[in-house]
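Quick one: this structure, given as structure tokens, is what I'll be asking you about.
Here the complex is missing a single protein chain, while all its other protein chains stay put.
Lettered A, B and C in written order, each chain numbered from 1.
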Amino acid sequence: MKKLWQKNKNRLMVEVEAFETKGDLLLDQKLIPFDIQGSIAHAKMLKKIHVLTAQELQILLKGLEKINSLYKQNKFLLSFGDEDMHSKLEDFLTKNYGEVGKKIHTGRSRNDQVLTALRLYSISELKEIKFLIKKLIKTLKSYKKEFGSISMPGYTHMQKAMPSSIGLWIENFIAALEDDFKNANNVQDIINQSPLGSAAGYGVPINLNKEFTARLLGFKKVQENPIYCQNSRGKFDANILSALIQLLLTINKLASDFLLFTTTEFSFFQASEDITTGSSIMPQKKNLDIAELLRSKVHLVLGNYVQIVSLSSNLISGYNRDLQDSKKSLMESLEITKDSLKITQLLLLSIKPNKEHLKETITKELFAAEKALNLVLKGDNFRDAYQKIGKNLKGSEKNEKEK
Amino acid sequence: MKKLWQKNKNRLMVEVEAFETKGDLLLDQKLIPFDIQGSIAHAKMLKKIHVLTAQELQILLKGLEKINSLYKQNKFLLSFGDEDMHSKLEDFLTKNYGEVGKKIHTGRSRNDQVLTALRLYSISELKEIKFLIKKLIKTLKSYKKEFGSISMPGYTHMQKAMPSSIGLWIENFIAALEDDFKNANNVQDIINQSPLGSAAGYGVPINLNKEFTARLLGFKKVQENPIYCQNSRGKFDANILSALIQLLLTINKLASDFLLFTTTEFSFFQASEDITTGSSIMPQKKNLDIAELLRSKVHLVLGNYVQIVSLSSNLISGYNRDLQDSKKSLMESLEITKDSLKITQLLLLSIKPNKEHLKETITKELFAAEKALNLVLKGDNFRDAYQKIGKNLKGSEKNEKEK
Amino acid sequence: MKKLWQKNKNRLMVEVEAFETKGDLLLDQKLIPFDIQGSIAHAKMLKKIHVLTAQELQILLKGLEKINSLYKQNKFLLSFGDEDMHSKLEDFLTKNYGEVGKKIHTGRSRNDQVLTALRLYSISELKEIKFLIKKLIKTLKSYKKEFGSISMPGYTHMQKAMPSSIGLWIENFIAALEDDFKNANNVQDIINQSPLGSAAGYGVPINLNKEFTARLLGFKKVQENPIYCQNSRGKFDANILSALIQLLLTINKLASDFLLFTTTEFSFFQASEDITTGSSIMPQKKNLDIAELLRSKVHLVLGNYVQIVSLSSNLISGYNRDLQDSKKSLMESLEITKDSLKITQLLLLSIKPNKEHLKETITKELFAAEKALNLVLKGDNFRDAYQKIGKNLKGSEKNEKEK
Partner (left out) sequence: MKKLWQKNKNRLMVEVEAFETKGDLLLDQKLIPFDIQGSIAHAKMLKKIHVLTAQELQILLKGLEKINSLYKQNKFLLSFGDEDMHSKLEDFLTKNYGEVGKKIHTGRSRNDQVLTALRLYSISELKEIKFLIKKLIKTLKSYKKEFGSISMPGYTHMQKAMPSSIGLWIENFIAALEDDFKNANNVQDIINQSPLGSAAGYGVPINLNKEFTARLLGFKKVQENPIYCQNSRGKFDANILSALIQLLLTINKLASDFLLFTTTEFSFFQASEDITTGSSIMPQKKNLDIAELLRSKVHLVLGNYVQIVSLSSNLISGYNRDLQDSKKSLMESLEITKDSLKITQLLLLSIKPNKEHLKETITKELFAAEKALNLVLKGDNFRDAYQKIGKNLKGSEKNEKEK
């Protein structure tokens, strides 16, 4: 495909083009619906400010609808030679609808176009993630309702510490998810600014109506400063990922707990067979791989976060192509988080406490602090009571060994 | 110092103790005022629930005030052999005020004590950071007022792109800082929960009044679930750091711009001598080290963030001592951020645009997009207008070379 | 496909299977040739130790050759429902060659199978990378030969510092690449150990001949301890990536330099048009995107490194499925590095110094240190000479301003 900026027969070296678009076209493929959305708003605005006639707008809208419908049938596919989705869109419109295709880019740049598409995409993903958090909270609440009263030991330093319960333990994840929800909300709120109209990062000398496109696209407000539009790219992406990391830390904790609590030695929980996998060599194995792969996810997004922050710093203001390489880190992380939320949900539905065994785990040393506090209620000071109980425990340990 | 938990003459191996407290005592030293604050609230609550008498409370308050005053005179110093500030506090109270010292730990653990101190500290730091952001925004606004109308080129891909101005450029940092402020606010809001009363992470079997201590300490609410209190430690710390990273990304951009714009080749700005340093070997050098050291800071906090997320994952619920190692990452990052905000402020006060030179930088190719858009206003479609201008430019370039 | 470990009609939940194999099948697709290689060696060894007859071996080799040939025709494709390449291989052999297919897994586990495939793959990639380093060094040497004598300023703190030359500058990359080569070599040497025969991580109670398979596969030695085979997975992967990061830091520096040195303001170099790209809105732009996308790559691999180290720590000994998620981080990083080396090569072939302009950049203040040293040769001590030159410079600066 001839590039939008190509002025003569000189062509970009094939290897260079391959390097510059590698992987990126696959990502753009997923963003097309959002680029169409942005283009529709931009076209409507161009008509409003009289750059397009009503008739031209109709043709463009028809063309964009056509692309949308081809896309849904899996027939609008980016392939090597296409520079990006933006170019492909303009090219398609020009080839099929003539002159109007050459007008749609008036007053915009691919720089603000990709920002708009990414932002619409991110907000849409965050909304789904928030929905999935709510759903997971609901499942946790049912779990607590069903099994909450069962006792289990509480651990510190991985050592049995004090009496706890499934209810207390599950509740801790609910509380964490509620904070995670707030974080997701906050970041959605911050990025909810329309960059459309910032063009290459310095605006354009024609009078675009940025409020109009922002409203059409459902943004909360216009991101007024065009330089900030560009400078906020890696920054906003990093902000999103830090909210996802919060969420995946919660899931990591839940998975870590389940993996310990389902070892033979702990045996607090039993997973149903349709979520465990076997070994190719050891006939007896039933493994909770699902929890291991949930546990690993926060690390993937942490790495993606490092990529974004690291690649977008030490750079001057304005668009730098380095930022293209943050696209995958962003999109992959959102995808990972959605999957993880869904699978955590399934995990909870397929794992049950071993009530009988859990009873046996509530051993007397768990009540040592309670005993010390009882002495306090009878008048001892805490530190002496603590020493007294501590020495008794040592005594009985010793006795036991002597027997 | 004898440890709180020590029951006999066995002692922790000296090398082990050194390893376990290395660096940590220095951090605790800074947290003491917050541990005192938490202890005062806890003592008042113990009186309210009748574990302490009014008289005992008076003695404890006197003791804690004494510590506070010694601390301010730099006379309450942790040193090797002290396990941590919590132990030192109880030890001091017991040694100097007897029996009541042994009562203050009733119903609490060092686990919730350190959480409380860290949280009070973090909130206090975030408040100062928010104040410094506001101050920096004010300085940027003055800068814009003074120099905003001066033109400068806008860059994309590090290449001159379109006309811009100091005003547009400065405004982009203001907008960024306003979002950074929101992030700082959000994280302050999320961590604003009192963990006091969660004890070792599983509550205690006596009826503490957690609402009362929360209120005394100025927390927005009680963090009800005691397991979540512990599990939120690394998580909240990471959340704070991600807000700081947002802020330091803004400063990194500003520093990167200034460093490029003060090269001889660009010469957009001139720094005053009292913020530049020289070379030990090249007599002519004037370096803007200050901007280089501002630029590097986001990377330090990024690394600290990786430390916290990485060390607090793949661990089971409840207190794990690994988390002690996040204390430095947290405290150092808050410190770095405060310093950076203050120094950015100073930098702005000592650097001025080279008006004359900036005028010359506004060259005609910056107006190529404007020219294309002018053709559009005269009826051309954008893509053809773009081609026309593009070819003219190539022509004139060619001509210039031929001359 | 029925799983190797499936004993009855219970099936893994579809969503769980999707989550567990997502992305992974695409990676396995690239590893198939190495899994075949490992399987051939394993089969030959089984014959040698009389688990297989000569005839059975012939059938298996025929089968594995068949798979290889299908693979090359793009007809041996993993798809959803396949657990992994290992299962697919055994399944294909059993379906098409009967009984012998059921024998190939004797004495091995998918745990050592994947380790073997990944290690063969990594070594093969490292060899190619070493070849590409050598090639790039050669190109740099030609560049130095052609343009080395041209002067250019040397910078410290981004400020003009002392006289330098293209030769000195290019030579610095050659020296860096020579060290990078050593690192690549070192890591190749360390991972050059055959894990085949370690089975699930604890060996097997039959007498495998691990030296024989190691020799067949070209490994330098057997990795004797089976637990270490597993424990070294993330560790070796991280080791590889750290060598790649060294290399990409060199490329990052080269790209950063070129990006600054091709700004209009510096104009030290001129890139040919077939490696620059344009803007969709600004007709005049010629951007060196290629260097920006080279610059970003070290950050991607840094993030991948964080993923591997972070996900493989805080885990107990033995295989943990979390490690599956390091496969992409590893393979993608090797791919990125190869591409970057090739493209850096191209970049050098398409970018030339602006000799005329570079002459003008050698201004007199660059010689201030030289002047001071000349005074030293005439008997001054260095610090006083430095002061003298420094003051003269200030004077002449002042004079210039006064004119």
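We take it that a residue touches a chain if its C-beta (ideal position, glycine included) is under 8 Å from a C-beta of that chain, and two chains touch if they have at least 3 such contacts.
This is a predicted model, so every value here is computed, not measured.
In the complete assembly, the contact with the undisplayed chain comes from C:Lys182, out of C:Arg11, C:Lys145, C:Lys182 or C:Lys355. Contact with the undisplayed chain is limited, among B:His42, B:Lys88 or B:Arg108, to B:Arg108.
Among B:Gln246, B:Ser329, B:Thr361 or B:Gln387, only B:Ser329 touches the chain left out of the display. When the omitted chain is restored, the residue from A:Ile281, A:Leu323 or A:Leu358 that touches it is A:Ile281.
What chain B contributes to its contact with the hidden chain is residues 3-7, 10-13, 15-16, 19-20, 22, 86-87, 105, 108-111, 199-200, 204, 273-275, 277-283, 285, 287, 289-290, 292-293, 295-297, 299-300, 302-307, 310-311, 320-325, 329, 339, 342-343, 346, 350. Take chain A: the residues that touch the chain left off the picture are 156-162, 259-260, 262-266, 278-279, 281-289, 292, 306, 309-311, 313-315, 365, 368-369, 372, 386-387, 389-390, 393. Annotation for chain C: contacts to the undisplayed chain at residues 4-5, 7-8, 51, 90, 94, 99-107, 111, 154-158, 161-164, 168-169, 171-172, 174-176, 179, 182-183, 186, 189-190, 199-206, 223-228, 230-232, 234-235, 238-239, 242, 245-246, 249-250, 252-253, 256-257, 260, 295, 298-299, 302, 305-306, 309-310, 312-321, 369-370, 373, 376-377, 381-384, 386-387, 390-391, 394.
Assume only the chains that are shown with their structure count from here on.
Chains A-B form the pair joined by the most contacting C-beta pairs. Averaging Cα coordinates per chain places chain A and chain C 27 Å apart.
The residues of chain C that reach two or more other chains are 278-279, 281-283, 285, 287, 289, 292, 306, 310-311, listed in rising order.
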